[in-house]
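Here the complex is missing a single protein chain, while all its other protein chains stay put.
On to subunit A.
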Amino acid sequence: MGGLQKKKFERGAATNYITRNSARKKLQLSLPDFRRLCILKGVYPHEPKHKKKVNKGSTAPRTFYLLKDIRFLLHEPVVHKFREYKIFVRKLKRAYGKTEWSAVERLKENKPTYKLDHIVKERYPTFIDALRDIDDALCMCFLFSTFARTGKCHVQTIQLCRRLTVEWMNYVITSRALRKVFLSIKGIYYQAEVMGQLITWLVPYQFSHDHPTDVDYRVMATFTELYTTLLGFINFKLYHSLNLVYPPKVHVTMETLSSFLHGCKLFNKLSITGVKLSALSGSLARVVSTEEEEEAKLDQFPAEGEDVEKMEAREKEQKQLEAQKKLFDGLKIFLNREVPRESLAFIIRCFGGQVSWDKSVSIGSTFDVTDETITHQIVDRPNFDKQYINRYYVQPQWVYDCVNAKILLPVEDYFLGVTLPPHLSPFVEEKEGDYVPPEKLRIMALQRGEKPAQEQEEEDDEEEEEDEEEEEGGDDEVDEEEKAEEKNLKKMEEQKSQGKSLQVKVTPGKVRAENPARLEQEEKAEEKRLAIMMMKKKEKYLYDKIMFGKKRKVREANKLAAKRKAHDDAEKTKKKKARK
């Protein structure tokens, strides 16, 4: 009766998955090789929805892969190379064991190698796909390029990573693509906009490595292997998009050449171009030497209503961006030896500034300390003996804060020995009603072109407090006036109800100064009120809910602000006491 008996685990989810071990056996690879292959090809383990079904009734934790993926791996040409390499290692071991040095040499000469170009193309069929996935590659390459040559990974890999990252930084400098920088306790976060893609990467501080033991270096090296290939091809394409020569070449003037040569004596091993590049101080050679680039302007279309506003906003943004790109234009900045040279040089050059450093710090310096045209000198020590009058001595945070604020901040806060204002994260974007720290408010005011009135802060505390009160009061002004009017009306009504005849008087009219802006505001408020009244019940409910949420946010923000103020006051009193 009724066909064949259905057997368990012969259809459905159980047939779609394969365990790691059986996949490994199917591919005839050792576990490390299998892992490497999976990373290179972008095949990742998958958690099935119903583990017990897939695991043939067992609930033991296992790593599963999709069967289709593994079948796809079977066709990979690199697998053969892995096998070849395995055999190579075996032969080499044997030769070593037998102390057959000639055989060792011969084998080493014919070491099997493989390339990942085809895998990169396969995983990223278009350039934009690759660009979207570059964050990881950048992080990894920057990380590996800072490794010491201690045998944790191949020296060649470190060198390649260094080359690629330097190329990348030079591209960012030339295209002026950098947008944000954030100095964190972990490392430095950068964000750049390349071809419309926001790219974030993390660079470690120099000399900050303790090698953690719970990290699998082999896995990381495999990722880096893929990412170096990817980043190289992306660099090539990016350089060509800017009409630059790849591999990059540096324009060197006669003055700087001598310093380069001086440096090259020191670092004889490295190639001259590589050294020049890593200095980040020279501009790159172009295929067709056209200095002037056509600046693309936004097309203007006649538009109506909201579109106009949007267009205006966009235009404004564009203008701001243009301004930001030329932030350090015309500045000549000298870096003292105690500041992080590479990071600062990179940022200053990204925004059009000229930068130099002491000859003995690193090669590629373009001018000397004694240069009279230097506008800023970046210093990070409590005091400095020999100071020039015609330049500012500022702490390095000034550069970073300027980039994030998109304007040149006043240098007074960043002078030598001054307690620095906090370095705020540019990656936080406050919504309406969120708490905004006062430092940020100040920067925002500066951006709008207002001058902060807090310069006599320390001299007169009381005054400042009054100011603050006034500021707070400013928001409530409107409400107070309304209240007064209401009071008047109420009085009149009371009088009416009591049956008293109103005192009718004719008084000379006062000319009310009509404030057009104020009127407009009122009109708008009225419109809004009416719109709220016209709402359906359902919509009204929703609206109330949203407003409630907003209010709650504001309340929380106020709370935070109060807390901050209390903290500041406490600090101030502490300071006062200390002064006394």
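Rule of thumb we're sticking to: a contact is a pair of C-beta atoms (placed from the backbone, for glycine too) under 8 Å apart; a residue touches a chain by one contact, two chains touch by 3 or more; residues count from 1.
Everything that follows uses one rule, which is that contacts and distances are computed from a predicted model.
Undergrad: Match the chain absent from this complex view to the correct UniProt protein name in "H(+)-transporting two-sector ATPase", "Myotubularin-related protein 11 isoform X2", "Ribosome biogenesis protein NOP53" or "TP53-regulated inhibitor of apoptosis 1".
TA: Matching "H(+)-transporting two-sector ATPase", "Myotubularin-related protein 11 isoform X2", "Ribosome biogenesis protein NOP53" or "TP53-regulated inhibitor of apoptosis 1" to the record, the invisible chain is "Ribosome biogenesis protein NOP53".
Undergrad: For the full complex, which residue in A:A13, A:L66, A:L242 or A:V554 touches the chain that was left out?
TA: Spelled out, the listed residue whose C-beta touches the missing chain is A:L66.
Undergrad: Looking beyond the chains shown, say which of A:E109, A:D214 or A:E372 touches the absent one.
TA: A:D214
Undergrad: Which of these touches the unseen chain: A:D358, A:D380 or A:D413?
TA: A:D380
Undergrad: For the chain that's not shown, point to the residue among A:L107, A:V120, A:V194 or A:I363 touching it.
TA: Checking each option in A:L107, A:V120, A:V194 or A:I363, the one touching the absent chain turns out to be A:V120.
Undergrad: Name every residue on subunit A in touch with the hidden partner chain.
TA: 35, 39, 41-47, 61-63, 66, 68-69, 72, 75, 77, 111-118, 120-123, 125-127, 130, 133, 135-136, 139-140, 143, 154, 156-157, 159-160, 162-163, 182-187, 189, 200-202, 204-205, 208-216, 219-220, 223, 225, 228-229, 232-233, 235-237, 240, 246-247, 338-340, 380-381, 395-397, 419-420, 422-425, 427-428, 435, 437, 439, 560, 563-564, 567
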